[in-house]
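Here the complex is missing one protein chain, while the rest keep their positions.
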Amino acid sequence: MADIVLDKVTKKYPDGTTAVHEVDLEIADGEFIILVGPSGCGKSTTLNMIAGLEDISSGELRIGGQRVNEKQPKDRDIAMVFQSYALYPNMTVGENMAFPLRLAKMDKALIKQKVDEAARVLELTEYLDRKPANLSGGQRQRVAMGRAIVRSPKAFLMDEPLSNLDAKLRVQMRTQVSRLQKQLNTTTVYVTHDQTEAMTLGDRVVVMRGGYIQQLGDPQTLYDNPVNLFVAGFIGSPSMNFLAATVEESVLRTPLGDLPLGDRMRSALSGADAPRELIVGIRPEHFEDAALIEEHQRAKGFEFTMPVDLVESMGSDKYVYFTVEGERAAAADLEDLTADAGGADLPPQDNLVTRLSAESRVRDGVDARVWMNLDKIHLFDPRNGHNITLHEGKAAGVSAA
Amino acid sequence: MAVATTSAKVKWGLLDAVVVVFALIPVLWIASLSFKTPATLTDGNFIPREWTFENYKLIFQTDQFVRALINSIGIALISTLIAVVLGTMAAYAISRLDFPGKQLLVGVSLLIAMFPQVSLVSPLFNIERNTGLFDTWPGLILPYITFALPLAIYTLSAFFKQIPWDLEKAAKMDGATQGEAFRKVIAPLAAPGVFTTAILVFIFCWNDFLFAISLTSTERSRTVPVALSFFTGASQFEDPTGAISAAAVVITIPIILFVLFFQKRIVAGLTSGAVKG
Partner (left out) sequence: MSVSSTTPASSAAADAEQQAIPKQRGRRKRVELSEGKKQERKLGWLLCAPAAIVMVAVTAYPILYSFWLSLQRYDLKFPDEREFVWFSNYVTVLTNGYWWTAFGVTMLITVVSVVVELVLGMGLAIIMHRTLVGRGLVRTSALIPYGIVTVVAAFSWRYAWTPGTGYLANLLAPDGAPLTERASALGIIILAEIWKTTPFMALLLMAGLALVPDDLLKAASMDGATWWQRFTKVMLPVMKPAILVALLFRTLDALRVFDNIYVLTNGANETSSVSMIAYNNLIKGLNLGIGSTMSVLIFLTVAIIAFVFVKLFGTAAPGSDEGKR
């Protein structure tokens, strides 16, 4: 077990593209850290550099306090789980798990003991003599995990280990991975493009884009206080709604109506260079059916009436969709998000998604009166995507871009 | 798309039959000739009226054929072995490693695959005469390896590319060196591809006529296809047709066996290698 430190680690390709820009990251011993971002954000490259499967162009990588830039993967004593599982098809489950130990020239009896132990933990005992081809997806995934844990490495690296499973199994395995990591208490770096996995698994989450770290923090901080439009849009499902807005006198003009400027917003807009054109961000759960709002809350919010497009009843609550007329929110960050529809379920820009309580009586095609919580809205500067309502000090990470 | 109806089956069956007949007629014909007696040889009948094994006995009694058969087998086997070993090494490097000059190697082997072999005959003829390689086994093995290598490299690279790249990374993460990753993980997976390539290369060497006729002059290293064209029969005046046919059948047997037993592999080898380039 060991800590992992990335000190200005950079990956530069010969054609001039830089996949990872001076990433600084300190991963504590036993910590479970998630690298998340859309495809091409540099998360896998970062992982591969930690693994030693890719060269580090500049900067330093230390594992357990020791510089390992020049060390080969086999000398770094870290295990990796691959998205494809990378099980050796010519070996049985048992042989697959024993492989790293055999390479380490471990005593035969000890190997057997360790493999049996790992198989027991992962409930693979009865499959030890099978070939990977005869296993289900979930079982293969467990064999891949087993091969990683048998040799008690300094750290685990996981490259989208659950992406090839179907949705239900993925949720099950997610819990198992989490439990296993707690049990073994081994430093783990986990790469995914799925923000749900990122939120649920990690002690801390690193959101990456274009080779830069956007924000680093625990899942709740990322959710509540995103530093920029990108993180705001990427984290959360369904994702945050974005609306174009302009500052007019003492109100914020939005397609939903003129929002009063509270103290929080006022102070955010007080700076000399504060923009007049803004993007308002608000999460779906910060809306509510106005009929269900208690009187004392009503004042904190803003109410508007709009025809309902569609109601999706989830049982526990209702997703209600509206169409927003008028100007769309536009910013480079948002385009990036839309371009990567796989990473974040960003709705079309003229779509407003709200999550109302199950008791709400709104119906398709009928006008609904909706309340939104003004305390929870974020204001973003469209020029650079920064969240200008973020309180000083709450910004756990700094946008490097 | 639709469920296989009887009429569709009949239609495909007929098409199959046409293909099978066309493919087999020349082979059956030469086999038929080889079983004909001298008296019925020129009756023009597709099926022999009188059957005999005389032609086979005859050719196995002549040194000319037996020597040629030994030469053919020996030269083809040695060339195959060397070409596959060298090809495996190169194909592994091409499909798995990153190093400068890789493109060049791929380009060169592609060029050689297209190379008109006759253009090499004149210089090789002269070079081999001067170096003493002319009319020896190595004199033929060398050009065979050269022209078999592109085939071997392409086919093997295609096979190697089907092996998931992650496996090698996984092996490295599991503590293997590059060499161990190759021996313990890649080689067992690559074995079927290597075997298929060996068959294709063997067929290529076994088939060659141009080099064999140009770079040999005696029974010392003449292969069967060349010996066939020099066959004169037991005596000057005897018609060699029966003997040639019998010899032709003998050298066709290994091909038929390969095709019968390894049809799937050969098809896979030829298609993957050629299309993925």
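Going in written order, the chains are labelled A and B, and every chain counts its residues from 1.
In the analysis below, a contact is a pair of C-beta atoms (placed from the backbone, for glycine too) under 8 Å apart; a residue touches a chain by one contact, two chains touch by 3 or more.
Predicted model only: the values in this text are computed from it and were never measured.
Enquirer: Identify the residue among B:Asn55, B:Thr155, B:Thr196 or B:Ser272 that touches the chain left out of the display.
Expert: Per the contact definition at the top, the residue touching the missing chain is B:Ser272.
Enquirer: Give me the chain B residues in contact with the hidden chain, please.
Expert: Spelled out for chain B, the touching residues are 1, 4, 8-9, 12-13, 15-16, 19-20, 22-24, 26-27, 29-30, 33, 41-42, 44-46, 86-87, 89-90, 92-94, 96-103, 105-127, 142-143, 145-146, 149-150, 153-154, 157, 165, 178, 203, 206-207, 209-210, 213-214, 224-225, 228-229, 241, 244-245, 248, 251-252, 255-256, 258-260, 263-264, 266-267, 270-272, 274-277.
Criterion: only the chains that are shown with their structure count from here on.
Enquirer: Once you find the CA centre of chain A and the CA centre of chain B, what distance in Å lies between them?
Expert: Whole-Å distance between the two chain centres: 56.
Enquirer: Mind listing the chain B positions that touch chain A in their complex?
Expert: 164, 166-167, 169-177, 180, 184-185, 188-189
Enquirer: Spell out the residues on chain A that touch chain B in their complex, using ranges where they run on.
Expert: Residues of chain A touching chain B: 51-53, 72-74, 78-80, 82-86, 88-90, 99-100, 103-104, 147, 151, 157.
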